[in-house]
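The block underneath contains the structure these notes are about, expressed in structure tokens.
Left out: one protein chain. Kept in place: all the others.
Showing chain A:
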């Protein structure tokens, strides 16, 4: 393992310290660890997310005006714990409730649920919305279901703008769920990655191999094959996304009337000719931008062939997996509401425009 670190145990802490020093507009709290907008939130719904570290800029890099109000970083690739979420939500609660955006990984889902239960007991209204947009996984009955990938970034941006516009908690949760059903992603890896704690790569990939359908925690993907050209890889990922059938699954949701978590059936859209989308071509942390632009060129062509028009795009590192080389593609269908909120001003370390 060759890494620019001091001690493997200290990486999360040290990165948080640096992050806090780098951005005046963000407060860093330690033990329990969370970052939040300086000055707090008044008279509107607060937006909180979190997950394992190692996916930077997710989530801390999206804390700021027009996006997240707080983020809870876990240890590298490990979900944060409820004490972090409880502290973060209390710090930014502006009296109108808190929406927690949760990527669909068992640890994240369960820990955010426990946090919501604790917060509710203390009189704070909370909703959790799960993002599960990874089309590499087909089935939800016999697996933990699709993982959360790049749609998370769009959900955080759009919901952050909506919170500023004054959406109430129910409206904001409904919007977040809509973005989730409108978004689909898929990723691939050219190399594996190594967490500082483990010290060895989480899976082995030969020099001439690639892994399709990876998640963001160094978990192996769905298929391994000989490496292909950028165009061929982009065709595979884009076609899987654009041709993905309507995915139906049950997601856990808090039912305020029943006072319990219930399963709610959720169904994704299917992309159709005439759709307009936001596209993300995301590096996994170790991919040169030049390669990502190559992918974007092909993506625009494949989308065009399906009659799908890319209205906005992000090309770069937005949801990474440490130093992994590879790419994930995300397409989120837009409508007037999503586009308006996406275009609204945002000022965070990793995403800023119009402000």
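In the analysis below, a contact is a pair of C-beta atoms (placed from the backbone, for glycine too) under 8 Å apart; a residue touches a chain by one contact, two chains touch by 3 or more; residues count from 1.
FYI, contacts and distances are computed from a predicted model.
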Name of the absent chain as recorded in UniProt (options "Ferredoxin family protein", "Pyrroloquinoline quinone biosynthesis protein D", "Dihydroxyacetone kinase DhaL subunit" or "Carnitine transport ATP-binding protein OpuCA"): "Dihydroxyacetone kinase DhaL subunit"
Omitted-chain contact residue, chosen from A:74, A:97, A:326 or A:349: A:74
Touch criterion as defined above, residue of A:107, A:160, A:326 or A:349 at the omitted chain: A:107
Of A:20, A:220, A:286 or A:316, the one touching the omitted chain in the full complex: A:220
Residue of A:143, A:248 or A:272 in touch with the missing chain, whole complex considered: A:143
Contacts of chain A with the absent chain, listed as residue ranges: 74-75, 77-83, 105-107, 110-111, 113-114, 137, 141-144, 147, 197-198, 202, 215, 217-220, 222, 252, 261, 263
